[in-house]
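Here the complex is missing one protein chain, while the rest keep their positions.
And then chain A:
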Amino acid sequence: FPLLFLPIELIVKIFSFLSLKDRLKLRVNRQLHEIEKDEKWKFHELNVSSQVGEKPPKRKDSVYMTLSNPSSPEIYLDGLKKIVENCLFKVIHINISNSTFIDLFHFVGRIKSTEFRLWIQVNDKDSLMRNDLLTRNGMEGIMEGRSCVAFMNPFMNPIPSLTLQFLIEICEV
């Protein structure tokens, strides 16, 4: 009695209790791949971080992508392209300081969500201005149509003066 004898809606229900990683891996044959292809999976948060040592408290309904391999940034971009096809997020939290991931940064910025949190890994305005992840076009694209909060290392609390609007102003300097 293999799984595929069940009606599709039951298979989808069973899979709905799995994490995104498990659902991606579950495409173990062509029929399951087809079933999963058209599904839209809803998650609370997409958390993309280049901080390997960072251990955020993990939520069951969120997706965590740790960019632990800077020599192969393309594997994360390929993964995100697939994620974007199938997922909807309320919150996107991005914590990237390494310009190796600049394509990823701009790609994540284009993913739809109602809220966007950007955590900039710099400690002062000068280094912020040197951060080549930030461009005016990129930041405006990120901000469009949703609420945004920026954070600055080393404090996790949002800093009122460090809004994305402020970052755009810095980009203009």
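As a working rule, contacts are C-beta pairs under 8 Å (C-beta built on N, C-alpha and C of every residue); 3 or more make two chains touch, one makes a residue touch a chain; residues count from 1.
Methods note: contacts and distances are computed from a predicted model.
Here one chain is missing from view; checked against "Skp1-related protein", "Ribonuclease P/MRP protein subunit POP5", "39S ribosomal protein L13, mitochondrial" or "F-box protein At1g80960-like", UniProt names that protein "Skp1-related protein". Only one residue in the set A:D22, A:D103 or A:E144 touches the chain that does not appear here, and it is A:D22. Against the chain not shown here, chain A presents residues 1-7, 10, 13-22, 24-30, 32-33, 41-44, 60-61, 65, 72, 75-76, 78-79, 81-82, 90.
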